[in-house]
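Handing you this structure, nothing more for now.
The complex appears here minus one protein chain, its other protein chains still in place.
Just so it is clear, A and B label the chains in written order, and each chain counts residues from 1 on its own.
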Amino acid sequence: MFDVLIIGCGVTGAAAAYALARYDLRVGIIERFNDVACGATKANSAIMHAGYDPVPGKKEAVLNRRGIKTAAKVCRSLDIEYKKLPSLVVAFNEKDMEKVRELYERGIANGVKVKLLDGDEARKAEPSLSPDVIGALWTNESAIINPWEFATAMAEVAVVNGAVLMLENEVTGIEKNDGYLTVNTDRGSYSASYVINAAGAHSPDICAMVGDTRLKAMPRSGQYYVLDKEEGAKVGSVIFGCPDENGFKGILVAPTVHGNLLVGPTSDPTDDPEDLSTDPAVLSRIKAAGLKMVPGIDYRNVIRQYTGIRPTTNVRDFVIDINPCCDRMIDLASIASPGLSAATAIGEEAVKLLKKAGLELKPNEFFRNSRPPVTRMKDLNRIRRRAIIKKDPAYGRIVCRCETVTEGEIVEAIHRPIPPRSIDAVKRRVGAGLGRCQGGFCSPRVHQILSRELGIPMESICLDKQGSFIITGKTKN
Amino acid sequence: MKELVCIVCPRGCRLKVDEENGYAVTGNSCPKGAEYGKKELTAPTRVITSTVKISGAAIARCPVKTDRAIPKAMIFDAMKLLDSVELTSPVKTGDVALADVLGTGANFVVTRDL
Partner (left out) sequence: MFRKKYDVIIVGGGPAGLAAALAASEKGAGSVLIIERDNTLGGILNQCIHNGFGLHWFKEELSGPEYAGRFAAMLKKTAVEVAVETMVLSIDAAATADGLSVVRCISPDESVSDIEAGAVVLCMGCRERTRGAIAIPGTRPAGVMTAGTAQRYVNIEGYMIGKKVVILGSGDIGLIMARRMTLEGAKVLACVELCPYSNGLNRNIVQCLEDYGIPLYLSHTITGIRGDRRLESVTVSKVEGGVPVPGTEFDIECDTLLLSVGLIPENELTRNAGIEINPATKGPKVYENMMTMTNGIFACGNVVHVHDLVDYVSAEAMRAGAAAAEYAAGKRVAGRQIGVKTGPGVNYTVPCVIRPDNVEKAVDIFFRTNVPRKKSVINVMSGDTKIAAFKRDYMAPGEMEKITVPKVLLAKAGDTLTVSVSDAE
């Protein structure tokens, strides 16, 4: 019996678990995939938005602003890859400028320090910008982040403080009982006094399980290009095109915390929130939009494409409330952009709502706001690196050449509170395979290390989600 | 007249083999090509390269090859034989892993010191 059971361990669920770790509660987290942060948290723009996009007064606006402030603190205290970076919304014509001015007004109303720049000022702020840019909105209250680490770190703190993470559990139904709820999954049944619905694109389905059909999933798909670090080095800001006629943010060009360059996303309605395929026509649209803003992008240096699903619904704002059909369920639904930016604030909202719903909150006097330290060899000076290698030579053995990730760092990640169990999960933890060869050289090595450290056969190790087997058997059998 | 690409060396000469005239070969750049052209049409052979299990080495499979070409038709039967071979480290390049493959006189030999 849990006091609180969180459905979904994306950044929203992780942030809720993190916020709840401060209280003396039995917390469970169920996640349908074999790792945390596998849905929208895995595939997004990795931006902490300054907060000039949301319409003032919406939950999105308030929580975005509050979220980025707490997120900066969380990233500092939990050692999460995070970098302050100015952002611009660029205009190519007068119509664009109207939108830029509208965003400026929203920014002011939301409390963001924003500036309007003319074309030359914009290019001075971001020299990679096209000569055709006639003006821009500018702020330095934005940042880039490692979204995987952000979610994982918060979930790790929750686990370190006693939360139970149950992977590979897909919710099949919820039973309302007297004084508690039972959540059934394909793996078992879990009872809890309260449930948090943080199921991302599937949160409307969870609502429906308690009889609440007001939310309709209207997921939107966004495709991206990832480019080599050579391209990442060309851009020093997050550069947005103007929002489209539906009000969705424009395509952006932005460096990542790993030094690559992202170009994307589109925002197209999709029927299937599981469909993460990429499409050449869509990608060529992105290519053109990126080039229009930053003509110097060399797309020959593309290393990957991906698709993310925004968990949008028929409600054009975050849905954060006690469920109208079940007063023991808190919905954290419709968390599309700026969901990553707002995550920590959403987590805190969840706590407030649980209290409102009747959950008794006693502080956890053993609460530790920390997780085991992460060794990042690349960022250390020579003396520190030597000391670490002396203690454990595996930190001197490079496995991923492109990102210079050592065996020691991979082994360390595998023994963390939330162990990565697939090749891509290792990639999300330590960056091995993230680079230009896309794991061509290191994935067989990572595969071996996973098998050795977890004590499971090579054949059982997946590329990513459960079922994504790499090996079909042995030769000479 | 049959047209073939010679596989004796990477050059890949385009051979013409006259089956009616004693398998006379044209288009070759060396005597080996002439030999290949005739053989390919009369009794084609291939060198097989594969691996066998090895224990006690740093890696799980040891590369092997036939030390001479064997009839093309025997390739899969020869492969099957390798399934039951298991070497123990150390082995040296040239060591026989499996002698007299299918009575051809060819041996599978180790191609890496392990």
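By our rule, a contact is a pair of C-beta atoms (placed from the backbone, for glycine too) under 8 Å apart; a residue touches a chain by one contact, two chains touch by 3 or more.
None of these values were measured; they are calculated from a predicted model.
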item: Identified contact with the non-displayed chain, of A:P56, A:G111 or A:G396; value: A:G396
item: Per the touch definition above, residue among B:A43, B:A60 or B:A99 touching the missing chain; value: B:A60
item: Sole residue of A:E121, A:D205, A:D279 or A:D327 that reaches the chain not shown, by the stated touch rule; value: A:D279
item: Contact footprint on chain A, counting only the chain that is left out; value: 226, 230, 274-280, 283, 302-306, 382, 385-386, 389-390, 393-398, 401-402, 404, 406, 436-441, 443-444, 448, 458-459, 462-476
item: In chain B, positions touching the absent partner; value: 4-10, 12, 14, 46-51, 53, 58-61, 63, 65, 72, 75-76, 79, 93, 111-113
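By our rule, only the chains that are shown with their structure count from here on.
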item: Between chain B and chain A, distance of the C-alpha-averaged centres to the nearest whole Å; value: 53
item: Footprint of chain B on chain A - complex, ascending; value: 475-477
item: List of chain B residues in touch with chain A within their complex; value: 51-53, 61, 82-83, 85
